[in-house]
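Apart from one protein chain that is not included, each protein chain of the complex appears where it belongs.
Right, chain A next:
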Amino acid sequence: MLRTREKIFCYVVAFAFILFLLAPIVWLLSTSFKGQLDIFADPPRLIATVTLDNYREVLGDRDFMHSFLNSILVSSGTVILSMILALPAAYGLSRLRSKTKVGLLSWVLLVRAAPGMIYVIPYFMAFNELGLMDTKTGLILINTVFTAPLAIWILISFFDGVPAEIEEAAFVDGATRWQTFTRVALPMAAPGIASAAILVFIFSWNEFLFALTMTRFESKTAAVAILNYMGYEGTEWGKIAAAGILILLPVAIFAIGIRKYFVQTSAGGVKG
């Protein structure tokens, strides 16, 4: 369908952009396998002697692994709490009719539109009073403030997809509202629930501002702890590269796993 000249133009655009997109990541990957001397070799090389030293050192770094575990715990905790709050709320709201939806949508948009800093200040002061500073519980709570509205919004459209006739049939058979919810609606919305959960996980894994301000050491997450390798004695690029790869690997795999839903769901209110 395309003329040859147009085809060439398309290929040039696509490959120019993909080079721009992947070059920095490829460089991160290559640096993560380089020894200290090769990193600053002159002239620089893309592939040097491959060594696993950086990974060995990062995996053997107790402080970093502690924060990596924190990331896993905080992200999983946020997923569980968000889902406990969002599932019944989304189900209930999906069965209401459209007037409430305008209000609901305005609320989701408001939370999305508010800059993170506007939340940090009051929660910082409240956490100081409540002794939640530098705790994983506190971090889970504040992450949930952001993820729950998003989860509700995504889940509503999936619950909307559950046909009312099937639910009515369950009612006729004597099921209670709760049974209908757990036995009929939940299984039918399962793909939506899975992608909402993964999205919440990614958000919480990547979250930086709260993890930076609400933690000191005990509950620091990996996305913040990686900065420790930018010390006063110079930046340890080998370790940063290896740690960076370790941090981005889980979320990259997740995103590719739900790629069918990813664009649709993570856009939140953005659809045509």
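Quick note on the criterion: a contact is a pair of C-beta atoms (placed from the backbone, for glycine too) under 8 Å apart; a residue touches a chain by one contact, two chains touch by 3 or more; residues count from 1.
What we mean here is this: contacts and distances are computed from a predicted model.
Asks: Which name from "Carbohydrate ABC transporter membrane protein 1, CUT1 family", "Hydrogenase", "3-isopropylmalate dehydratase small subunit" or "Cytochrome ubiquinol oxidase subunit I" does UniProt give the chain that's left off?
Replies: The record names the chain that does not appear here as "Carbohydrate ABC transporter membrane protein 1, CUT1 family".
Asks: Looking at the full complex, which residue from A:Leu110, A:Leu130, A:Ala169 or A:Ala190 touches the chain that isn't shown here?
Replies: A:Leu110
Asks: For chain A, which residues reach the chain that was dropped from this view?
Replies: Answer for chain A: residues 1-3, 6-7, 9-11, 13-14, 17-18, 20-28, 31, 39-40, 42-46, 85, 88-89, 92-93, 98, 101-102, 105-107, 109-125, 145, 148-149, 152, 160, 202, 205-206, 208-209, 212-213, 223-224, 226-227, 237, 240-241, 244, 247-248, 251-252, 254-256, 259, 262-264, 266-272 touch the chain left out.
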